[in-house]
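Every protein chain except one is present and positioned as in the full complex.
Let's turn to chain A:
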Amino acid sequence: MTGAERHGGCGPLSGAFAAELLEDAPCGIAVSDPAGRLTYVNATLSAWTGRHAAEIETIGGLFTKAGQIFYDTHMEPMLLLQGYVREISCHLRGPNGPCPVVVSAVARHDEAGAIVRCDYTLFDARERHGYESALRHAQREAEDLAAIVRNASNAILRVGEDGHVLSWNRGACTLFEEDEKSGIGKRIEDLVALQDRSSWHAEGRLQLSKGPQEELLFEARDQHETDLEISLTLAMSEPGSGTARDTVVTLRDISERKNVERHLIDLAREMNSRVSTMLDMVTGIARQSLPPEIAGEFISRISVLARTHDMLSSNRWTRVDLHSILNFALSEAGGPERFRFSGPAVSVSPQQATCLSVALNELVSNALQHGALSRPSGRVDIEYDLATGEHLCIRWSERGGPVVVAPTRAGFGARMLETVLARDCDAKVDFDFQPEGFRCRMRLPLESGI
């Protein structure tokens, strides 16, 4: 097909056809003299700018102010020096605001090599601009994330399905005291040889691949006695791929924290031992120096404290089951025939445990000496519940004992009960001296204390 046929068989490019082609081209076309003064602007470009061709004096004047600076400082020098510019992104000053365009230009020379004019084409780049903006945004996000990983103090490694290291960050170089390349390709289980867990990575992978767990987090020691916190997650090899998966292994050296923890445990053990020794000494001194009738009761109270202390120590001073405390009281009271309790599983804070142990000991002592447990047929029932969900309510009921007469003044036990429970546990204590049996109601907030 000849050129003539292509444009309608009207012979070589006719003046009218060429003019139409130029004026209505699907791109902006402009021509300037070597100094940038416009000598031609086509209709398309004129329409884009919303100005008549004659109103636009210079090529720089087509652009927004920022675009003008960019033209003056970048485009024009390039055009004059190298003779062309290609696909430069810029903004036209349009009637409705900036309009993204891509500019290409070429300088035309005379026979002597001097520039005689410059020809410009400008393409509408609104779609491309939107796409590139999104791309730049995504690129920045990816760079930010990469920088976070790169500079993280934790060692972060990507490990292939076969357990070999694919890449690692600076934190890993520091942890393993290796350079950036030397760890690549090594087996992660050789690099991080955990004591007693030689296949930790393979086993972790298997566990994760079965789902639904997304991360495995555990602490372990390696062959160099370094304490590590290890996190294992699965990473898609390719976005959207559901099959072949690498793992991301994050290692944090927690030796320092572990050493502090070990030191604290040693300290706590030492403190517990010293408290026990101290209570033994108090008991010994009481036995030696107090009259027998007072010493017995005093030593009993101290031994309750010592026993509770031992229980809490062995439980690492965390919350304890109320049943354990009640079982102490049960053994003091003479066994399940004489002492029964019922209620849901409840744990109490170490502070509450100590107070309740002391309180129950006082109640059992009193029942044994003066109340229901002083008679073979007498017994004690304890019921407790979490009626409101926020308070523990304990009801102590005696029956089968001698007729109860309300005391004219509160004894030491009653005073201690009220003082200890109210002061240290924010509890309310009510006594009810029914003739058929003494009753006591203790109500303490569950949240108080850890």
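Here is the rule we go by: a residue touches a chain if its C-beta (ideal position, glycine included) is under 8 Å from a C-beta of that chain, and two chains touch if they have at least 3 such contacts; residues count from 1.
Everything below uses one rule, namely that contacts and distances are computed from a predicted model.
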Per UniProt record, name of the chain withheld from view ["2-succinyl-6-hydroxy-2 4-cyclohexadiene-1-carboxylate synthase", "Metal ABC transporter permease", "YprB ribonuclease H-like domain-containing protein" or "Cell wall polymerase"]: "2-succinyl-6-hydroxy-2 4-cyclohexadiene-1-carboxylate synthase"
Listed residues A:Glu87, A:Glu141, A:Glu215 or A:Glu436, member touching the removed chain: A:Glu87
Chain A residues that touch the omitted chain in the full complex: 34-37, 58, 60-61, 64-70, 72-74, 76-78, 80-84, 87-91, 129, 132, 135-136, 139
